[in-house]
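Quick one: this structure, given as structure tokens, is what I'll be asking you about.
Every protein chain except one is present and positioned as in the full complex.
Read from first to last, the chains carry the letters A and B; within each, the first residue is number 1.
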Amino acid sequence: MAELAAPSGKSSLREWLTTSEPRSRAQARLGNAYRSWVAFSRNPLAMFGLFIVLVLIIVAIFADQLATHSPTVGGDLRTERLQPPSAAHWLGTDNQARDIYSRLVHGSRLTLMVVMLVTVIAMPVGLLIGTVSGYMGGWIDAVLMRITDIFLAFPRLILALAFVAALGPGIVNAIIAIAITSWPPYARIARAETLTIRNSDFVVAVRLQGASPFRIITRHIMPLCVPSVIIRVTLDMAGIILTAAGLGFLGLGAQPPTPEWGAMIASGRQFIIDYWWVATMPGIAIFVVSLGFNLLGDGLRDVLDPKAEK
Amino acid sequence: MTDAVNDTTPGERSRALLTFAVAAGRFLLMLAITLFGLLAVTFFIGRIVPVDPVLAVVGDRAPAHVYARVREEMGLDLPLWHQFAIYIGNVFRADFGNSILTSRPVVEDVVRYFPATLELATLGTLLGTIFGVPLGVAAAVKRGKFADHFVRVIGLVGYSAPIFWLGLLGLLVFYSKLGWVAGPGRLDVTYEYMLTPVTGMVLVDAALAGDWAVFRNAISHIALPSALLGYYSLAYISRMTRSFMLNELSQEYVTTARVKGLSETRIIWGHALRNAAVPLITVIALSYAHLLEGSVLTETVFAWPGLGRYITNSLQNADMNAVLGGTLVIGIVFVAVNTFSDLLYRLFDPRTR
Partner (left out) sequence: MTGAPLLEVEDLRVRFHLRTGTVEAVRGVSFSLGRERLGIVGESGSGKSQTARALLGLTPPPGEVTARRLTFDGIDLLKASRRTLRSLRGGRMAMVMQDPKYSLNPVMTIGKQMVETYLAHARAGKREAREKALAMLEAVRLRDPERVFSLYPHEVSGGMGQRVMIAMMLITDPDFLIADEPTSALDVTVQQEVLRILDGLVAERGMGLIFISHDLRLVSSFCDRVLVMYGGKVMEELASGDLSSAQHPYTRGLMNCLPSISGSSHPLPTLERDPEWAK
């Protein structure tokens, strides 16, 4: 593209991005992204949230390098059990003489995996059901929305519990159970968005050109629903992490010796009075990461969806 | 006059009655469908359990003909829809089967454990509402000032900290280190059997019996878990109150109230909050329903003998009848609370009457 080669130097790049007359679609998109970024980066709390999430991702990638000990194999049970934080064990050791810091570092992978997998499963499902429901209308809409309502009517954690009980404990089943319980709000949002788009001129134009409903939904409606669904998903991520930790705490998530943060709190529970750090440290990790996602989600919503709240 | 008050004629009145009946009918239909779906989901979950329910009864060494007979007795050879019909029939007779763990009918267990959960969640919601609404109002009125930031921080912590972790820390600090409150459980062992259960809610029973020593003990036990649930409820309620109030305070009728020379107190509490109260009812009901759910984790931490702990205990022992029965009851209460809030909403908002 010729336009892309045009900018030279920093100020002209900004001019190129912020121009009111973009000359290509790519330029318009990049310009929009740039303006959103400027608004987003003015919000220090949102930037802090982004920082936490980035740290989580980096820690998860470089867990092997960052960990000082093995996450699953403990040291000498006679001398290294339940040690308080020290130079050798930065956050102390647990009842099996395992280094808590190293377990937390490796646990970040699990947390990230849960969040990503739940999103990857629940978001397309919600998006599909919502857009189809909104575009088709009629009895399809009625049936799909009823199903959505039924899932919304169930308390999430309890439903996830029941599913895990049926499928058997384990991290994969926990992820499936959480995904099953998280799609309904996305479907609702996607449907609401579809209803506002479906009779707009450009959709009518595409329909007149003979496009199939499938093509209209996947190529023209879905892309427009994605931003608002993404905001909601980001806001939900903290909830997903907390639900996963809750399942782990109840012994229904990742099984030992996997270093899952919720399960780590559960195992530290019986020592809480004398060895407070065993249960406290993983709790802090969950708290900080959830906080990061919450701040990020709030910031994204303020930038991308200024009409929601406030 | 072109815009005189319309006098209601009998015809109009009967038409209004008809619209109301249609609305009520739709409402009941929706409720029935939701409950039906609830049953379908629990039924479905019960079917995908990898454990063979027949083997669980007869043992894995039973001869084939015994196995077949038991299978038939349990109705497992029937087509799926028939099994579902039987399941619905059982639920309507309040028959959820027997619990393997307690060997009592699940319904009896639910009736025994539910009041403890109800007591905890109700107290939590009361605390959350009493403190959350004024805090949210203050945050909206003093937007950008201390109260506003305070509510924001409370909300962020509430949305980010795992409830079971805060519970454990609470026990560590307030029970073990400071000794301000009693430990896990509903009562000290010495008081445990001094009370005849009437409602099943210890605070209510003790007050009814006039036994203030037990009452005090119960308070010191419930203080921490209910404060914890109250905190979560407060985080949600204050944040929503803030956003509703900001919306109301920007409305034209608030300016009218100022033009009328009313005091700020009256404008905020009498006019704006009265309007914000309409959506707030839904929020409080929702928060109550969520506390019933959140009790699963809280009850585990505080060894609170409620429905949540009953479900998790049964889970760990693969006692599916108990798990599904408990799940269904919480689901039904959830739906009932939401329905109730919907009705209250209509009552509070003259525009929907």
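The criterion applied here is as follows: a contact is a pair of C-beta atoms (placed from the backbone, for glycine too) under 8 Å apart; a residue touches a chain by one contact, two chains touch by 3 or more.
As the structure is a computational prediction, the values presented were derived from the model and not from experiment.
Contacts of the undisplayed chain with visible chains (whole complex): B. The hidden chain makes contact, of the residues B:Val49, B:Leu262 or B:Ala336, with B:Leu262.
Listed here are the chain B residues that touch the chain not shown: 1-5, 251-253, 255-263, 266, 271, 274-275, 278, 348-351.
The working rule: only the chains that are shown with their structure count from here on.
Residue ranges of chain B in contact with chain A, taken from their complex: 30, 33-34, 37-38, 40-42, 45-46, 48-50, 156-157, 159-166, 168-169, 171-172, 176, 243, 246, 289-290, 292-294, 296-297, 300-301, 311-312, 315-316, 318, 320, 323-324, 327, 330-331, 334-335, 338. Residues of chain A touching chain B in their complex: 146-147, 149-151, 153-159, 161-168, 238-239, 242, 245-246, 249-252, 262, 265, 269, 272-273, 276, 279-280, 283, 286-287, 290-291, 294-295, 309-310.
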